[in-house]
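The complex appears here without one of its protein chains, the remainder shown in place.
For chain A:
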């Protein structure tokens, strides 16, 4: 696992490496003229311009107009470019749900979605859930029911839990468990998480 919030320094070096290696790939994949430009030291910028794609995206109600390399996942873009580190990287392969967020209102695994595929979309991460100092009802319910242990996977759990209520999949404990099964917590807090979701769905709070 290469991500905890404290590791952003290491993240930086990794980014530098990626930048360098992408220049090399760019040369391998680029038409002769561009390679020549690169050899003439008009290089890095050109290579980057050649590679980056414009991206217009709204994250937690804030609009961003940037550009990214196509290979950057939405998860890495949020964590490394926007420094929104609430969305966690667990497996990085769609298996654990730690990176769950909402794209145009639907929950997705941000580790398996390229940032550029989210052009024009409205993204909500755990940072965008609370309004000001007031916790989102699901956040409050998780605290009340002790729905987390080490807390690492909790942002993804909460984003999934909110979606689970919005989707109307809270008919029974079994249904909730089934629809939360894409979030695999190693700390075994499931019954408490189900309690929290039941409370929010019964409370009729707008989620």
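In the analysis below, a contact is a pair of C-beta atoms (placed from the backbone, for glycine too) under 8 Å apart; a residue touches a chain by one contact, two chains touch by 3 or more; residues count from 1.
Keep in mind that, in the parts below, contacts and distances are computed from a predicted model.
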item: "Xanthine dehydrogenase family protein subunit M", "ABC transporter permease", "Ferredoxin" or "Succinate--CoA ligase [ADP-forming] subunit alpha" - which is the UniProt name of the missing chain; value: "Xanthine dehydrogenase family protein subunit M"
item: Among A:73, A:139 or A:201, the residue in touch with the chain that has been omitted; value: A:73
item: Chain A residues touching the omitted chain (full complex); value: 22, 25-26, 29, 51, 53, 69-71, 73, 92-94, 97, 100, 106-109, 112-114, 116-117, 119, 160, 163-164, 167, 169, 177-179, 181-184
